[in-house]
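See structure below.
Rest of the complex left out; these chains stay put.
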Amino acid sequence: MLHLIDKAEVDIYTVSISTITDQYLHVLNEAKAWNMEIASEFMVMAATLLSLKSKMLLPPTIKEEETNDPTEEWLDPREELIERLLVYKQFKRLGDQLEEREAEQNRVYSRLPLDLTPFTPTQNPLTGVEPEDLWKALFALLEQQKEIEQPLTKLAREEISVSERMEQIYQDLVREGELWFSKLMDIDYITRERLITTFLAILELMKLKPVICRQVDLFSDICIRLEQTRENN
Amino acid sequence: MEAKAWKSILEGIIFAAGTDGINVKELAEIVEIPKQEVQMLLNEMQLEWKLDHRGTELVQIAGKYQITTLPEHTVYIQKMAQAPTRVGLSRAAIEVLAIIAYKQPVTRVEIEEIRGVKSDRILQQLERKELIRQAGRAEGPGRPILFGTSRQFLQYFGLNKIDELPSPESIFHWQEWEEDRKNLYERLGVEGEEKVQEE
């Protein structure tokens, strides 16, 4: 996310969630070879973005409350973000240096060591290696592999952008009149990526005001409805 | 034996060592002449090869001498059928390496804090490529693994020592840093007044 904010010169306060998320999805599509790696990173990025953005969407009420209480300091999430962004930027620059060196080094070829076996007819290549070392090496390998496999198990990728999801939800609302949040977010029927996209889409729809959300009690289900004044759109 | 003969022998040994490379100490032990002398011969060889327009050069990588082709000949070598195709590291991998190279020893969590994304899979990949290595464990709860760069890292980037990497100060000036900070404050809409009010 830091990368995107920096690269896209995104203004986190005014930018629409869908812009950034669409961009993520675009990145995902582009980097086919790294699909898995990026997909898992995407989850974290999206979550960070989400938490930041949701704080942004709420500020009027919270901010008033907080500033009314002089003993409590309202910590702007953006300030923290800026500091992190700066540190990150520094390492990105250092990464550029490494990349340059990599490119330079890739232009140079060397050769494999000469086959030295003809020169060592009597040497035991297993000197210093115990049979146990073999088992330990294999054990370590399989352990490592186990760790790697877990996040890989199943991550059915579904590529749907926030704007597409917004459109879907909107159409559903036009047809159904109202939707229950729990139905939209049913974890059994929805991938994690879709879950995030859906959540972002609802937030975005709220911000753009074609829909309103109602929640009767804390933790009770949220009802999503079309805003009356916009219904004729 | 005269210098020419020694140089010839040294060249043969270094050639045979290939990508493994060989350091001055080992060379001195093999040819049984003092280390300083070997070093001197090597320095002369490096110069002579250049003057001779040889098609290869003598380089020191990760403390070990090895022979490599010249960068300016890449186009020709890549046309060769046997030339290995080279795929660079991903941008994410490069970033993680940069953090490790400059902050080592460093834990996974520290790396993730800087990048703002999970990095465990990249760390595993880099470890399997032997570009990084585990360099002990940190103090504190859970005693997390500390990561550092490896010999292969130096080899991969053609470095003799890790301090051959440019210092952060040389590529990131504090004026620029301040400029960026101001810029970001503006862009994210954290304006001056707000800060004054808070104080």
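Things to note:
Which chain is which? They are A and B, in the order written, and residues in each are numbered from 1.
By our rule, a contact is a pair of C-beta atoms (placed from the backbone, for glycine too) under 8 Å apart; a residue touches a chain by one contact, two chains touch by 3 or more.
Since this is a predicted model, take the numbers as computed values, not measurements.
The full set of protein chains in the file adds up to the formula A x1, B x2.
By definition in this document, only the chains that are shown with their structure count from here on.
Per-chain CA centroids place subunit A at a distance of 29 Å from subunit B.
Within the complex formed with subunit A, the subunit B residues making contact are 15-20, 66-71, 74, 77, 83, 86, 88-92, 94-95, 97-99, 101-102, 113-122, 124-125, 128, 156-159, 165-166, 168, 171-172, 177, 180-181, 184-185, 187-190, 194, 197-198. Against subunit B, in their complex, subunit A makes its touches with residues 1-2, 9, 11-14, 31, 33-34, 36-38, 40-41, 43-45, 48, 67, 73-74, 76, 78-79, 81-82, 84-95, 97-99, 101-114, 116, 144, 147-148, 151.
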